[in-house]
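Encoded as C-alpha cells, the structure appears first; notes follow it.
In this view, the complex is presented without one of its protein chains, the others remaining in place.
Every chain is named by a letter (A, B and C) in the order it is written, and numbering of its residues begins at 1.
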Amino acid sequence: MTTFIKQRSAIALGSRIGVIAIPLVVFIVCVLFVPRFLSVDNLQNVLRVGSILLIAACGQAAILIVGGIDFSMGSAVALLSVVTVILAPEHGVALAFACGMCVAVLAGLCNGLLIAYLKLPAFLVTLGMLMVLHGLASLLSGGMPLDAAPSPSFLWLGSGHVAGIPVPIVLAVLAVLSLHFLLRYTVAGRGWFLVGTNFNAAVNAGLPARRSVLLAYVVAGLFCALAGAILTSRVGSGQPNLYPDLAFATIAVCAIGGIPLNGGRGSAVQVVCGALIIAMLNNAVVLLNLTSAWQQLLMAAVIAAAVLLPQLHTVRRRYTHLFKGNAQ
Amino acid sequence: MMKTFIQTWRAPLALLGVAMSCVGSVGAEELAIGYAVPSLSQSFWISSSFGAEDEASKEGVKLIKLSAGGDSNVAQQISQLQSLIQRHVGAIVVGATNGDAVRAVVDQAVRQGIPVIGISSPPNSQHLASIVTADHYDMGRMQAECLGEAMQGQGDVAMLAGPAGQAWSDLRAQGFRQTLKDKFPGINVVAESRLADNRNASLNTTEDWLQRFANLKGIYSATEDMAAGAVAALRASGHLEQVKVSTSNFSPTARELLVNNEVVCSSVQQVVEQGRAALRLAVAAANKQTVEKVVSLPALKISAQDVATVNLEQVMAPANYVP
Amino acid sequence: MKTIFQASGISKHYGTTCALRDANLALKAGQIHALMGENGAGKSTFVKILVGAVRPDGGEIVLAGQPVRFGSVRDALNQGVVPVYQHSTLFNQLTVLENLSAFGLGTARRSWAKRNCLDRQQANEVLRLVGLDVSLDSLVNELSLGERQLLEIARGVGRHCSVLILDEPTAALGAREADRLHETLQVLCAKGTAILYISHKIDDIKRMADAVTILRDGRTVVNAAARDDISAAQIVQHMLGQTFEPQALCVSNRGDVVVEAKDIRLAAGAQPFSLCVHQGEVLGIVGVAGSGALRLGEVLAGAASGHGATLSLSGTTQIINDRQSAMRAGIGYVPSDRHADGLFLGLSALKNASASVLQRFSSWGVLRLREEAGPFDALIAQFNLNPARLDLNASDYSGGNQQKLLFLRNLVLPNLQMLVVLEPTRGVDIGARESIHQALRELACSGIAIVVVSSDLLEVNTLCHELLVVASNRVVGRMTADAQTDAVLSMMAGAC
Partner (left out) sequence: MKASTINRQARFLVAPGGLLLTVCVAGALVGDYASLGNLQNIGSQAAILALLALGQMLVMLVRGFDISVGAVAACSSTVAALTMDSLGTSSLALAVLAGLLFGGLNGVLIAYLRVQPIVATLCSMIAAQGLARLISDDGQPVVPVDASSLADLAFQNIAGIPLLLVPALICMLLVGLVLKKFTLGRHLFMVGCDPQAASLVGVDSRRVTLIAYLACGVFAGLAGAVLFCKTGTGLPTEGVSWALQSVAAAVIGGTALQGGTASVWPVFFGVLLIQALETALNIQGVSPFIAEIVMGLIILVAGGLDRLILRLFSSTTPYGES
C-alpha cells in the first residue's frame, strides 16, 4: 500500500511538472526555431494577446470545473463592446465600460439562471445565447463596426501601462491570482469542485449546489467582461464580430492545459499554461510566416498532442496486452 | 350556445381574422425585389443595401433583404435564393458570396423567368440580366498605386488580404499584387494573412509582423476594419510614421483614419449608387424592359485631402441607417 | 460430479497494488459454490477475471478440460460462462425483452436484431421462472428496483450456459424473491449447470451453497470446503483472519422528540402518516426494495419530497424542505448509493469529509485550510479508517472505508441532532460493518437520534431499539427490536 501511495504521489507530482513542462518545451522550441521570437517586444506581444485569452479562459475554467460549458462568450464580449462604444460619448468612458461589463455579467447571470434553476442543458442554453447575443449586438450596432472616439482614457485598458507593464498583462495576472484564490481558498471555489464532481452528492451533503452553479456562471461573466473590456479598448471599437470564436479558443486553452470537460478538476496554473501555449503558437506561426492552412494544421496537431501526451502512460498500459499477445 | 362558443374562441378568431387580412394584403400584387448579399455586417453591403432600400421606397416596390450571415456561407445564400425563387419575386439582385457556387441556382431563377442582376461580386452566370459593378481588381490596383508612392517604391509590404475564397477579397488582392509587380518592382510582398479578417485578429497579426519584418514599410488591407486594426497596432508601437497603410471601402471608420492621416488612401466604390442602380435595373427588368448589360461605376481613390470633397451620399449610408 | 470450471493461481496487479496473488477456484457441474471474502479481498476482481471483463496477469483458467483465455466478456459468454452482476447493467431505454436478450445481442454474429433475441414464449417462461410478472414490451425504467434485479437475474438464468456467476444477487430482493431465486438455482443445478454464488450473507450461504471458497487478501484461504464441514463462525474467522464478537445493544435512553414529520406521503396519492424521532434512540426502518422504506429515509433527511410532508425540529416551527436546511438544522444523511449520491470520487478524502462543514473553517467565505483536517484526527483512529490518512482520492479507498468517509462527514456537523443512514453496510465487509455499527451505537448513547433504513433484517435487529416496517408506501407495523423475525418478514412481504 505504501509503495502504491508513493507511486501515486509521484504520478501526481509528475503530472504537475508535466503541466508546466509542455509550455516550457514549446517556449524552448520557439526560441530555437522561430526567428525573432526571443525579444522583449515580441514576448510582450505574446503576453498581451495571451492575456485577453487568459482572462476569458479563467471564466471558462470556472464553468468547466462546476461541470458546465459556455459557448456564448464570443457574443457576450461583442455585445459588451457595442454597448460600451454607444454609451461612451454621452456618459463618459468609465460609466460606459461599467455598463458594458454589466451586460456581460448579466449574460452570465442569464446562462446561470437557465442552467442552474430551470435545469436546461448548458450546451444548448449557451448555444442559443451565442446567437441571441450576437443578434442583439448586430441590432444595436446596425451590423457595422462602431468606432469609439480614440481618447486616451478609452484606450488605456488595452494599451496603457502600469509601472512600465502593459495594463492587460497586469489585469491578467490579477485575474489568474483571483481565480487561484477562488478555487483554492474560498468556500465558493470548493463548492464548484464538489458540485462539478458529483452534483447529487453535493446536494445530499447540504451544499447550495444550484447557487454554486449560478455563481460559477456569474464569475465567468465577470472574467468575460474584463476580457471584453480590454478587447474593446484595444481595438477601440464596438463590433458584433469582435472575437467570434472566443468560446472555442478558451475551451481549447483549458483542454490544452489539461482541464477535463466533465467537471470537478482544474487549476489556475493549468489555464495559464494552456493560454501561454496557444499565445506562443499563434505568435510563432505568424513569425514563421506559415500560410493559413499550415497554421491551422499545426494548431490541430498541438491540441491533439497536448491532450494525448499526459495520458500516454495509461494508453500504453491499456494496450500492452496487444503487444504481449503478439509476442506469445 | 353560440354565444359561449364565440366567447371562448374570441381570441383565436380575432387572430385568424388578422391572419386572413394579412393574406389579403399580400395577395394584392405588389412588386417584390429580392436583394441577397453575403453579409449585412459589413459597411460595404450596408451602404449598398441603403441605396437599394432608399430607391425601392421611391419606386414603391417591396424590397426583401437577405444576408447570408457571412462571406463563407455559400449554402445559406443558395437556400435564400431558392426561397426568393419560390416566392416568385419580380427580380433578384445578387451580391454573391461566391460567383461560381451560386451560378446554378441563379440559372435556375432565370429559367423560371426571374431576371437576376449581379451587384459588385456578381454570380458567374451567362444569363444575368445585368451587372452593376465596381471593379474590385481596380480597387486593389488603386491601393497599390498610392501605397507604392507613399513608400517611394521601396521596402516590404504585408497583406491583410481578407477572407479566403471571396470574389471581392481575391480580386482586390490580385489587383494589388499585379500592380505592385508591374509598377513597383522594388517592393516585396513578404507576408499575407487570410485568417485575420476582423479588427482584433488584424491587430494581433500586425503586432507580430512588426516583430518579424524589420523592413516593413507598408500594409495592404482589404477592408477599413482591418486597416483600423493595423493602425491600432502601429499606433501602439510607434510605427505609424514608418509603416504606411492603404485600404478599401468607406465608412465612418475609414473617414476617421483618412482625416488623421493614418491611412494613405482608401479605394472606394460608389456603393450607395450601385445599390440604387441595381434596384432601378431590377425594377426595369421585372417589368420586362430591356436593360443595360453592364453598368460600371468607377472606383474612387480617396486620400486625406479628398475626404471633404467626396460626395458621401454616393459611397456611404447615413450613420443612422440600420439594415 | 466433475470439475468443469477451474481457475488456478490467478494473479492481478493494478500498478503496484496487488489485487490477487494466488486465487483458486474449482466449480463442479450441478453444484452451487459460494465465493466469500471481505471487501477488498479481491472478490470483485476475481469475478471480473472469471467473466472476461479483466485480464489476469498470471494463472490459468480451464473450462471443460480446455485451457481458455477470455479476451472480453464476449469470449466468456460465447464459451458458456454467464454473469449476473451486482450493479445494474440493464438498459433503461430498451424493453424488457431486449434486456433479457442482452447477452444474445451483445455477442451477436447475426446482424438482424430479432434473430438474436429470445422468442416471446421463451422469454415469458424465463420471467416466470424467476417470478417476475411484467410485460415484455415495457421499458426497464418503468420497473421497480426489485423487478430490475429479478430481470437482471432472469437474463443470466435464461441463457443456456455451463457456468453461471451471480454477484450479490439478493442485495435488492425481499425474502420471498430470494427464496424463489434459490429454488430456480436448484433447478438449474439439477440440469448440470455450475453456479458460483457471491454473497455477504452468511446464512444465505449456509442455507444453499454446496461448497464454500473464501478469499482473503487476494489469496484463496479456503478452497471448496463442503458446507457441512465449516461453521458460520469459521467462515467469518477465515474472511477476517480473526474472530469477532458482536457487541451488546446499547441500552435505550430515549429522550425528547428531536424531529417531527407530519403528513408524509411516500408516493403521490398515498395515505399520509406522521412520525416522531427521539433523542438517543435508534429507529430502524425495514422494507423490501420498492416498498418506500428508502423513500421514507430520504424524506426524513430532507433529501426527497414527501408530497406535502412537513418536517420540523422539535420546539421550532422551522420547516425543512431541502437538504441544505436539514443540514443546517443538524440532520445528517448517509445515502444508500454512496457512489452516485454520496461521494466525490475524484476528490481527496479530506474534501469529501469536510464537504458539509465548510463554514466551520471559513470566515467571510475564505477557507482556513490549516484547520480543515483538525476535527478528523481523532475520528480516523476511532473508525479505524484504512489507509489512516485523508490526502488520497476517495476512489482509492475500499467500499467500507468509503462508507466511513461519509460517516466522518456527518459526525463533524457542529449541531448534529439526528443522523439518517440508508443501507449503512450495503457492500461493506464485516470488519467495517462492526466499526460502523459500533459508532452508531455510541452516537445514540450520546443522545443523537439515529434512523437506519436497511433491507437487512439482521442488521436492523441487532442495531435498533424500535422497528418500522414499510410496505406499499405506508407504515404497516411498529415494534420493538426483539420482535420475532418471522413476524416482521411476513409483514414486509404480506402487504406488497
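Of note:
In the analysis below, a residue touches a chain if its C-beta (ideal position, glycine included) is under 8 Å from a C-beta of that chain, and two chains touch if they have at least 3 such contacts.
Worth saying up front: this structure is predicted, and the values here are computed from it rather than measured.
Seen in the complete assembly, the chain not on display touches A, B, C.
Across A:Ile20, A:Leu43, A:Ala255 or A:Leu288, the residue that sits in touch with the chain not pictured is A:Ala255. Between the chain not shown and the residues B:Val74, B:Val132 or B:Ala228, the one that touches is B:Val74. Where subunit B meets the missing chain, the touching residues are 19-20, 22-23, 26-27, 40, 62-67, 69-70, 72-75, 78-80, 82-88, 98, 100-105, 107-108, 163-165, 170, 194, 323.
Although one chain is not displayed, its contacts with subunit C can still be listed: residues 51, 53, 72-74, 77, 83, 85, 88-94, 98, 102-103, 105-108, 110-114, 116, 138-139, 141-145, 266-268, 289-290, 292, 294-295, 473. Touch with the hidden chain on the side of subunit A covers residues 69, 71, 114, 118-121, 123-125, 127-136, 138-139, 143, 248, 251-252, 255, 260-262, 291-301, 303-304, 307-308, 311, 315.
Note that in this section only the chains that are shown with their structure count from here on.
Under the stated contact rule, the graph of chain-to-chain touches is a line, running from one end chain to the other without closing. The geometric centre of subunit A is 42 Å away from that of subunit C, both derived from CA atoms. Measuring from the averaged C-alpha position of subunit A to that of subunit B gives a distance of 33 Å. Put simply, the C-alpha centre of subunit B and that of subunit C have 69 angstrom between them.
Residues 39-43, 46, 164, 190-191, 193-195, 198-200, 203-205, 207-212, 225, 228-229, 232, 236-237, 251-253, 256, 321-323 of subunit B touch subunit A in their complex.
Interface residues of subunit A facing subunit B in the complex, by the touch rule stated above, are 35-36, 39, 41-42, 45, 48-49, 138-139, 142-145, 147, 159, 231, 234-237, 239-244, 282-283, 286-287, 289, 292, 295-296.
If you check the complex, the residues on subunit C that touch subunit A are 15-17, 55, 301, 303, 322-324, 326-328, 333, 335, 340-347, 351, 355-356, 358-359, 362, 365-367, 369, 387, 392, 396, 409.
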